[in-house]
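What follows is a short report on a single structure.
A protein chain is absent from this complex, but the other protein chains hold their places.
The block that comes next holds chain A.
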Amino acid sequence: MKYQSQRIALVYFAVAMGLFAIQVLGGLLAGWIYVAPNTLSELLPFNIVRMLHTNSLIVWLITGFFGAAYFLIPEEAEREIYSEKIAYLQLAILVIGTLGVVVTYVFNLFEGHWLLGKEGREFIEQPKWVKAGIVVAALLFLYNVTMTVLQGKKTAITNILLLGLWGLALLFLFSFYNPENLALDKMFWWYIVHLWVEGVWELIMASILAYLMLKLTGVDREVVEKWLYVIVAAALFSGILGTGHHYYWIGTPGYWQWIGSIFSSLEVIPFFAMMAFAFVMVWKGRRDHPNKAALLWSLGCATLAFFGAGVWGFLHTLHGVNYYTHGTQITAAHGHLAFFGAYVALNLAIFSYAMPILRNRDPYNQVLNMASFWMMTGGMAFMTFVLTFAGTIQTHLQRVLGDYYMDVQDQLAVFYWMRFGSGVFVVLGALVFIYAMWVPRKEVISHDATQAAE
């Protein structure tokens, strides 16, 4: 660790990994409810389990991004973080807010209260006081990192990262706007989650990936930066108007069908470019970096993001196709692989790279870490295929033949069982990963490049 304040990242990573464990366990429970629908139906209904699964995902990914920023900005800016205290205060606010959401939601406290009660809007159901807390925490964070960068060296990586993080925080402000009209509500609702994952998060992803490539492959910064700018341009060009692919059937004018179809089709390009970038850098790189696990996660991230977000996204983005597939298991298949590839794997890549440095050790538990990569990736890929088949059958039975929703669900039972099985594998992989990160033992991979790994 070159800069003392980088250690802030360790606490953020710890919180992120804790939430990661909760998220996958929640997912496993939700997957079980699919095959045994009465499980906990009174105590913890499916909608709440699903909320916990998706929201803990978003929260831990963002916590990981914050941690990544605190880790890499000192190295890029070549100075300590402006204030460590602010960083810890920010995390405390986020943790209290997260607990507040969970408690409020699970016990449905203060129902209907404007400040303390849940809002009931999917993904942004947080009570107003939590939303305000999130904004305060975001402002603290932006102030802290922006001051650091302004006083230090400015690089393309930190510029793009800050642009992405500022965008993330500003777009969240739309969660305070709740129009009466349901179509307008949904229209602005997508300004948050779509413009996050298919807009500014891609900037965060590209900049963290660029940082990892710079460190792991030793390619010239100039080359990395050129790729970074092209990727960011392609991401924003396609992603902003690509929001239109959520406006097909919510009551917005018909021209959105064409705007959404055309622009969101182009969203494949930045993901393809990120994959090409990662592989070209590794081929061109001369450095044989000892942290093989971080490299595996980086390449895996770019590849799985291309397939999950790019290919599986394109699969149902054209409005003629989406007319049939909308809201079926096809969507679930895409959502799972896209989030895992683009953002989960990205976080796990930066954790894998940063943790040994934060703990002042050589890379450790690499074989275990890489095993967890293949367990999670194998599990997620299997789940994606299973849900894609389930979604294809569901689309045909329900949307083409017109069978009843619940009759069709019965037909899909076998797929839901297989999905549960793959989920078990993913959870085990996640636990192995967390173990590999936090319980270092002896070195398994030799530093001597002439010796094969044990």
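In the analysis below, contacts are C-beta pairs under 8 Å (C-beta built on N, C-alpha and C of every residue); 3 or more make two chains touch, one makes a residue touch a chain; residues count from 1.
Following the convention adopted for this analysis, contacts and distances are computed from a predicted model.
Visitor: Just to verify: the chain that's not displayed, which of "DNA-directed DNA polymerase", "Copper oxidase", "Cytochrome bc1 complex Rieske iron-sulfur subunit" or "ABC transporter ATP-binding protein" does UniProt list as its protein name?
Guide: "Copper oxidase"
Visitor: Using the touch definition from the top, which of A:L266, A:V282, A:A371 or A:I393 touches the missing chain?
Guide: Hidden-chain contact among the options goes to A:L266.
Visitor: State which residues belonging to chain A touch the missing partner chain.
Guide: On the chain A side, contact with the omitted chain comes from 223, 226, 229-230, 233-234, 237-238, 253-255, 258-259, 261-263, 265-266, 269, 284.
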